[in-house]
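Left out: one protein chain. Kept in place: all the others.
What follows is chain A.
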Amino acid sequence: MEDMEAKEPRRTGTRLCCLCNQRRAALKRPKTLDQICRECFYEVFEEEIHRVIVDNKLFNPGERIAIGASGGKDSTVLAYVLSELNRRHNYGLDLFLLSVDEGITGYRDDSLETVKRNEVQYGLPLKIVSYKDLYGWTMDEIVKMIGLKNNCTFCGVFRRQALDRGAALLKVDKLVTGHNVDDIAETVLLNILRGDIARLSRCTSITTGEDGPIPRCKPFKYTYEKEIVMYAYFKRLDYFSTECIYSPNAYRGFAREFIKDLERMRPRAILDIIKSGENFRISTSTKMPEQGTCERCGYISSQKWCKACVLLEGLNRGLPKLGIGRSRGLDNGDAKDTRQSSRTKQIESKSCGTLDF
(Lines give C-alpha, C1' and ligand atoms only; values in the text may rest on other atoms or scores of the structure.)
Protein backbone atom coordinates (compact mmCIF):
# COMPACT_ATOMS: atom_id res chain seq x y z
CA MET A 1 0.00 0.00 0.00
CA GLU A 2 2.88 2.30 0.81
CA ASP A 3 4.56 1.26 -2.43
CA MET A 4 1.61 2.25 -4.57
CA GLU A 5 1.68 5.71 -3.11
CA ALA A 6 5.41 6.04 -3.57
CA LYS A 7 5.01 5.62 -7.32
CA GLU A 8 3.04 8.83 -7.49
CA PRO A 9 5.41 11.71 -8.16
CA ARG A 10 4.30 13.68 -5.16
CA ARG A 11 7.26 15.91 -4.70
CA THR A 12 8.46 18.72 -6.83
CA GLY A 13 11.56 17.96 -8.81
CA THR A 14 10.33 14.67 -10.16
CA ARG A 15 8.68 15.83 -13.37
CA LEU A 16 10.61 16.91 -16.41
CA CYS A 17 9.72 19.71 -18.79
CA CYS A 18 7.61 18.29 -21.64
CA LEU A 19 9.35 20.56 -24.16
CA CYS A 20 13.06 20.10 -23.46
CA ASN A 21 12.81 16.89 -21.45
CA GLN A 22 15.89 17.98 -19.52
CA ARG A 23 15.04 20.44 -16.80
CA ARG A 24 12.51 20.13 -14.02
CA ALA A 25 9.07 21.51 -14.82
CA ALA A 26 8.23 24.74 -13.00
CA LEU A 27 4.66 25.43 -14.02
CA LYS A 28 1.57 24.10 -15.71
CA ARG A 29 0.42 26.25 -18.62
CA PRO A 30 -3.29 27.07 -18.40
CA LYS A 31 -3.61 27.31 -22.18
CA THR A 32 -2.17 23.88 -23.04
CA LEU A 33 -1.83 22.14 -19.65
CA ASP A 34 1.81 21.52 -20.65
CA GLN A 35 4.27 21.14 -17.80
CA ILE A 36 7.29 23.20 -18.65
CA CYS A 37 10.51 24.47 -17.12
CA ARG A 38 11.35 28.09 -16.52
CA GLU A 39 13.62 28.51 -19.53
CA CYS A 40 11.13 26.94 -21.96
CA PHE A 41 8.40 29.04 -20.36
CA TYR A 42 10.25 32.30 -21.07
CA GLU A 43 10.71 31.19 -24.64
CA VAL A 44 7.12 30.14 -25.40
CA PHE A 45 5.67 33.10 -23.48
CA GLU A 46 7.73 35.64 -25.43
CA GLU A 47 7.42 33.89 -28.79
CA GLU A 48 3.62 33.61 -28.51
CA ILE A 49 3.39 37.34 -27.97
CA HIS A 50 5.73 37.87 -30.91
CA ARG A 51 3.45 35.68 -33.07
CA VAL A 52 0.39 37.68 -32.00
CA ILE A 53 2.19 40.91 -32.91
CA VAL A 54 3.30 39.59 -36.31
CA ASP A 55 0.12 37.72 -37.27
CA ASN A 56 -2.08 40.70 -36.44
CA LYS A 57 0.35 43.23 -37.93
CA LEU A 58 0.17 45.30 -34.76
CA PHE A 59 3.17 47.49 -35.59
CA ASN A 60 5.02 48.89 -38.58
CA PRO A 61 8.76 49.63 -38.61
CA GLY A 62 9.63 53.14 -37.46
CA GLU A 63 6.45 53.66 -35.45
CA ARG A 64 6.36 55.47 -32.13
CA ILE A 65 4.49 53.39 -29.56
CA ALA A 66 3.26 54.42 -26.12
CA ILE A 67 2.84 51.71 -23.50
CA GLY A 68 0.05 52.57 -21.07
CA ALA A 69 1.92 52.00 -17.81
CA SER A 70 0.26 51.82 -14.42
CA GLY A 71 3.12 50.19 -12.54
CA GLY A 72 0.98 47.05 -12.15
CA LYS A 73 1.90 43.53 -13.24
CA ASP A 74 0.42 43.61 -16.75
CA SER A 75 1.89 46.86 -17.99
CA THR A 76 5.23 46.16 -16.32
CA VAL A 77 5.54 42.77 -18.04
CA LEU A 78 4.33 44.36 -21.29
CA ALA A 79 7.01 47.07 -21.13
CA TYR A 80 9.68 44.48 -20.38
CA VAL A 81 8.64 41.97 -23.07
CA LEU A 82 7.99 44.58 -25.73
CA SER A 83 11.40 46.21 -25.33
CA GLU A 84 12.95 42.74 -25.41
CA LEU A 85 11.09 41.70 -28.59
CA ASN A 86 11.76 45.07 -30.22
CA ARG A 87 15.47 44.42 -29.82
CA ARG A 88 15.41 40.73 -30.63
CA HIS A 89 13.24 40.88 -33.73
CA ASN A 90 14.22 44.36 -34.95
CA TYR A 91 10.71 45.80 -34.91
CA GLY A 92 12.30 49.22 -35.27
CA LEU A 93 9.91 50.80 -32.77
CA ASP A 94 10.42 53.83 -30.55
CA LEU A 95 8.86 52.84 -27.24
CA PHE A 96 7.59 55.21 -24.54
CA LEU A 97 5.95 54.73 -21.17
CA LEU A 98 2.76 56.74 -20.68
CA SER A 99 1.23 57.03 -17.22
CA VAL A 100 -1.82 58.77 -15.89
CA ASP A 101 -1.72 60.44 -12.50
CA GLU A 102 -5.31 60.39 -11.28
CA GLY A 103 -4.34 62.18 -8.10
CA ILE A 104 -5.06 59.41 -5.60
CA THR A 105 -2.87 59.80 -2.54
CA GLY A 106 -1.52 56.55 -1.15
CA TYR A 107 -2.23 54.67 -4.35
CA ARG A 108 -1.25 56.29 -7.60
CA ASP A 109 1.62 58.26 -6.11
CA ASP A 110 3.14 54.95 -4.97
CA SER A 111 2.53 53.12 -8.24
CA LEU A 112 4.03 56.03 -10.21
CA GLU A 113 7.24 55.50 -8.25
CA THR A 114 7.28 51.99 -9.71
CA VAL A 115 6.83 53.37 -13.22
CA LYS A 116 9.70 55.81 -12.61
CA ARG A 117 11.92 52.88 -11.66
CA ASN A 118 10.79 51.01 -14.80
CA GLU A 119 11.81 54.07 -16.84
CA VAL A 120 15.37 53.57 -15.63
CA GLN A 121 15.34 49.75 -15.64
CA TYR A 122 14.11 49.43 -19.23
CA GLY A 123 15.55 52.67 -20.57
CA LEU A 124 12.19 53.89 -21.87
CA PRO A 125 11.26 57.59 -21.75
CA LEU A 126 8.29 58.27 -19.45
CA LYS A 127 5.48 60.80 -19.82
CA ILE A 128 3.02 61.41 -16.99
CA VAL A 129 -0.27 63.24 -17.60
CA SER A 130 -2.38 64.23 -14.62
CA TYR A 131 -6.11 64.72 -14.10
CA LYS A 132 -5.27 67.92 -12.25
CA ASP A 133 -3.55 69.41 -15.30
CA LEU A 134 -6.05 68.08 -17.84
CA TYR A 135 -9.32 68.60 -15.98
CA GLY A 136 -8.51 70.79 -12.99
CA TRP A 137 -9.59 68.07 -10.57
CA THR A 138 -7.74 65.24 -8.82
CA MET A 139 -9.64 62.03 -7.98
CA ASP A 140 -9.14 62.87 -4.30
CA GLU A 141 -11.02 66.15 -4.88
CA ILE A 142 -13.71 64.45 -6.96
CA VAL A 143 -14.33 61.81 -4.29
CA LYS A 144 -14.49 64.53 -1.65
CA MET A 145 -17.28 66.11 -3.66
CA ILE A 146 -19.24 63.11 -4.95
CA GLY A 147 -18.44 60.40 -2.40
CA LEU A 148 -17.65 56.79 -3.15
CA LYS A 149 -20.48 56.21 -5.59
CA ASN A 150 -19.88 56.51 -9.32
CA ASN A 151 -16.31 57.64 -8.72
CA CYS A 152 -15.07 54.81 -10.94
CA THR A 153 -17.18 56.20 -13.78
CA PHE A 154 -15.39 59.55 -13.55
CA CYS A 155 -12.02 57.89 -13.27
CA GLY A 156 -12.61 55.52 -16.19
CA VAL A 157 -13.92 58.20 -18.55
CA PHE A 158 -11.15 60.61 -17.62
CA ARG A 159 -8.42 57.99 -17.92
CA ARG A 160 -9.44 56.94 -21.39
CA GLN A 161 -9.19 60.51 -22.60
CA ALA A 162 -6.06 61.24 -20.60
CA LEU A 163 -4.25 58.37 -22.30
CA ASP A 164 -5.27 59.72 -25.71
CA ARG A 165 -4.12 63.22 -24.79
CA GLY A 166 -0.82 61.90 -23.45
CA ALA A 167 -0.35 59.84 -26.60
CA ALA A 168 -0.95 62.97 -28.69
CA LEU A 169 1.62 64.90 -26.65
CA LEU A 170 4.15 62.11 -27.24
CA LYS A 171 3.22 62.16 -30.95
CA VAL A 172 2.93 58.38 -30.97
CA ASP A 173 1.27 56.32 -33.70
CA LYS A 174 -0.28 53.78 -31.37
CA LEU A 175 -1.02 53.06 -27.76
CA VAL A 176 -0.61 49.55 -26.34
CA THR A 177 -2.22 48.41 -23.12
CA GLY A 178 -1.60 45.41 -20.88
CA HIS A 179 -5.13 43.98 -21.01
CA ASN A 180 -4.80 40.20 -20.78
CA VAL A 181 -7.11 37.38 -21.79
CA ASP A 182 -8.69 37.21 -18.32
CA ASP A 183 -9.50 40.94 -18.45
CA ILE A 184 -11.07 40.62 -21.88
CA ALA A 185 -13.14 37.56 -20.90
CA GLU A 186 -14.37 39.53 -17.92
CA THR A 187 -15.33 42.44 -20.15
CA VAL A 188 -17.17 40.15 -22.59
CA LEU A 189 -19.29 38.86 -19.71
CA LEU A 190 -19.90 42.34 -18.32
CA ASN A 191 -20.98 43.67 -21.70
CA ILE A 192 -23.41 40.76 -22.04
CA LEU A 193 -24.74 41.42 -18.55
CA ARG A 194 -25.19 45.10 -19.37
CA GLY A 195 -26.64 44.52 -22.83
CA ASP A 196 -23.96 46.83 -24.17
CA ILE A 197 -23.92 45.60 -27.77
CA ALA A 198 -21.62 48.30 -29.10
CA ARG A 199 -18.92 47.48 -26.55
CA LEU A 200 -19.51 43.73 -26.80
CA SER A 201 -18.71 43.76 -30.48
CA ARG A 202 -15.52 45.77 -30.13
CA CYS A 203 -14.13 44.57 -26.81
CA THR A 204 -12.52 41.46 -28.31
CA SER A 205 -10.79 43.33 -31.14
CA ILE A 206 -7.04 43.29 -30.74
CA THR A 207 -6.86 46.78 -32.24
CA THR A 208 -9.50 49.44 -31.68
CA GLY A 209 -9.92 53.09 -32.57
CA GLU A 210 -8.34 52.82 -35.99
CA ASP A 211 -10.80 55.44 -37.20
CA GLY A 212 -9.76 57.76 -34.35
CA PRO A 213 -6.55 59.71 -33.84
CA ILE A 214 -4.67 57.04 -31.90
CA PRO A 215 -5.36 53.32 -32.37
CA ARG A 216 -5.01 51.11 -29.32
CA CYS A 217 -3.92 47.52 -29.26
CA LYS A 218 -3.63 44.67 -26.81
CA PRO A 219 -0.63 42.39 -27.41
CA PHE A 220 -1.67 40.30 -24.35
CA LYS A 221 -5.08 39.48 -25.85
CA TYR A 222 -4.28 35.75 -25.68
CA THR A 223 -1.99 35.83 -22.65
CA TYR A 224 -3.18 34.33 -19.39
CA GLU A 225 -2.93 36.38 -16.23
CA LYS A 226 -1.40 33.38 -14.47
CA GLU A 227 1.49 33.35 -16.93
CA ILE A 228 2.01 37.11 -16.70
CA VAL A 229 2.29 36.89 -12.92
CA MET A 230 4.53 33.79 -13.10
CA TYR A 231 6.75 35.55 -15.61
CA ALA A 232 7.02 38.64 -13.40
CA TYR A 233 7.76 36.44 -10.39
CA PHE A 234 10.43 34.30 -12.03
CA LYS A 235 12.08 37.33 -13.65
CA ARG A 236 11.80 39.30 -10.41
CA LEU A 237 10.21 42.21 -12.23
CA ASP A 238 9.43 45.24 -10.13
CA TYR A 239 5.68 45.89 -10.02
CA PHE A 240 3.13 47.46 -7.75
CA SER A 241 0.10 45.58 -6.50
CA THR A 242 -2.33 47.43 -4.32
CA GLU A 243 -6.01 47.79 -4.96
CA CYS A 244 -7.16 51.33 -5.62
CA ILE A 245 -8.38 52.81 -2.33
CA TYR A 246 -11.56 54.12 -3.97
CA SER A 247 -12.51 51.04 -5.94
CA PRO A 248 -15.58 49.22 -4.62
CA ASN A 249 -15.14 46.87 -7.57
CA ALA A 250 -18.27 44.91 -6.76
CA TYR A 251 -19.82 44.14 -10.13
CA ARG A 252 -16.58 43.51 -12.00
CA GLY A 253 -15.36 41.66 -8.93
CA PHE A 254 -18.14 39.10 -9.27
CA ALA A 255 -17.40 38.56 -12.95
CA ARG A 256 -13.71 38.22 -12.14
CA GLU A 257 -14.34 35.66 -9.44
CA PHE A 258 -16.65 33.69 -11.71
CA ILE A 259 -13.96 33.55 -14.39
CA LYS A 260 -11.31 32.43 -11.91
CA ASP A 261 -13.66 29.67 -10.69
CA LEU A 262 -14.17 28.54 -14.28
CA GLU A 263 -10.43 28.62 -14.89
CA ARG A 264 -9.80 26.30 -11.96
CA MET A 265 -12.17 23.74 -13.45
CA ARG A 266 -11.24 24.22 -17.10
CA PRO A 267 -8.56 26.80 -17.96
CA ARG A 268 -9.53 26.84 -21.64
CA ALA A 269 -12.87 28.38 -20.67
CA ILE A 270 -11.23 31.81 -20.67
CA LEU A 271 -10.11 31.55 -24.29
CA ASP A 272 -13.50 30.12 -25.20
CA ILE A 273 -15.29 33.17 -23.79
CA ILE A 274 -13.12 35.33 -26.06
CA LYS A 275 -14.00 33.10 -28.98
CA SER A 276 -17.71 33.42 -28.20
CA GLY A 277 -17.33 37.20 -27.93
CA GLU A 278 -15.59 37.33 -31.31
CA ASN A 279 -18.26 35.28 -33.01
CA PHE A 280 -21.36 37.06 -31.81
CA ARG A 281 -23.26 38.41 -34.76
CA ILE A 282 -25.02 41.66 -34.12
CA SER A 283 -28.44 41.70 -35.74
CA THR A 284 -28.73 44.41 -38.37
CA SER A 285 -31.80 45.87 -36.70
CA THR A 286 -29.80 46.72 -33.56
CA LYS A 287 -29.29 50.46 -33.44
CA MET A 288 -25.63 51.27 -33.01
CA PRO A 289 -24.44 54.63 -31.73
CA GLU A 290 -22.97 56.87 -34.40
CA GLN A 291 -19.47 58.16 -33.89
CA GLY A 292 -19.00 61.91 -34.09
CA THR A 293 -16.96 64.51 -32.25
CA CYS A 294 -17.61 66.47 -29.09
CA GLU A 295 -18.78 70.01 -29.81
CA ARG A 296 -16.85 71.31 -26.86
CA CYS A 297 -13.44 69.63 -26.91
CA GLY A 298 -13.36 67.82 -30.26
CA TYR A 299 -12.83 64.37 -28.73
CA ILE A 300 -14.61 61.39 -30.34
CA SER A 301 -18.16 61.13 -29.06
CA SER A 302 -21.47 59.61 -30.08
CA GLN A 303 -23.29 62.46 -28.32
CA LYS A 304 -23.23 66.24 -28.63
CA TRP A 305 -20.72 66.44 -25.81
CA CYS A 306 -18.29 63.70 -24.90
CA LYS A 307 -18.74 61.92 -21.61
CA ALA A 308 -15.73 63.63 -20.01
CA CYS A 309 -17.11 67.09 -20.83
CA VAL A 310 -20.53 66.20 -19.41
CA LEU A 311 -19.00 64.84 -16.21
CA LEU A 312 -16.69 67.84 -15.93
CA GLU A 313 -19.58 70.26 -16.44
CA GLY A 314 -21.38 68.51 -13.59
CA LEU A 315 -18.36 68.79 -11.30
CA ASN A 316 -17.80 72.45 -12.10
CA ARG A 317 -21.46 73.35 -11.66
CA GLY A 318 -21.72 71.39 -8.44
CA LEU A 319 -24.11 68.85 -10.04
CA PRO A 320 -21.96 65.72 -10.01
CA LYS A 321 -24.89 63.45 -10.93
CA LEU A 322 -24.86 64.95 -14.40
CA GLY A 323 -23.89 62.37 -16.96
CA ILE A 324 -24.20 59.44 -14.58
CA GLY A 325 -26.33 56.61 -15.84
CA ARG A 326 -27.71 56.28 -19.30
CA SER A 327 -29.39 59.65 -19.41
CA ARG A 328 -27.00 61.68 -21.50
CA GLY A 329 -26.37 65.24 -22.44
CA LEU A 330 -27.37 68.38 -20.63
CA ASP A 331 -30.87 68.68 -22.07
CA ASN A 332 -32.22 65.93 -19.87
CA GLY A 333 -32.59 68.23 -16.89
CA ASP A 334 -31.99 67.31 -13.32
CA ALA A 335 -35.53 66.22 -12.49
CA LYS A 336 -35.49 63.64 -15.22
CA ASP A 337 -32.08 62.56 -14.04
CA THR A 338 -33.34 61.59 -10.61
CA ARG A 339 -36.36 59.81 -12.02
CA GLN A 340 -34.15 57.77 -14.28
CA SER A 341 -31.60 56.97 -11.68
CA SER A 342 -33.36 53.96 -10.17
CA ARG A 343 -33.93 52.41 -13.55
CA THR A 344 -30.37 52.88 -14.70
CA LYS A 345 -28.70 51.91 -11.47
CA GLN A 346 -27.44 48.60 -12.73
CA ILE A 347 -25.36 50.15 -15.46
CA GLU A 348 -24.41 53.44 -13.89
CA SER A 349 -21.07 52.60 -12.39
CA LYS A 350 -18.55 50.86 -14.56
CA SER A 351 -16.78 49.68 -11.52
CA CYS A 352 -13.02 50.13 -11.59
CA GLY A 353 -12.17 52.02 -14.72
CA THR A 354 -8.65 50.71 -15.17
CA LEU A 355 -10.18 48.36 -17.70
CA ASP A 356 -11.66 50.65 -20.28
CA PHE A 357 -12.45 49.39 -23.72
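Following the convention adopted for this analysis, contacts are C-beta pairs under 8 Å (C-beta built on N, C-alpha and C of every residue); 3 or more make two chains touch, one makes a residue touch a chain; residues count from 1.
Simple rule for what comes next: contacts and distances are computed from a predicted model.
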item	value
Record-based protein name (UniProt) of the chain missing from this complex, from "Proteasome subunit beta", "MICOS complex subunit MIC60", "Exosome complex component RRP45" or "Ubiquitin-related modifier 1 homolog"	"Ubiquitin-related modifier 1 homolog"
Touch with the omitted chain, as defined above, among A:55, A:211 or A:243	A:243
Given A:15, A:64 or A:235, the one touching the chain that is not displayed	A:15
Residue among A:98, A:230 or A:255 that touches the chain left out of view	A:230
Positions on chain A where the hidden chain makes contact	8, 10-13, 15, 24-28, 35, 70, 72-75, 111, 178-180, 182-183, 225-226, 228-230, 233-234, 240-244, 256-257, 260-261, 263-264, 354-355
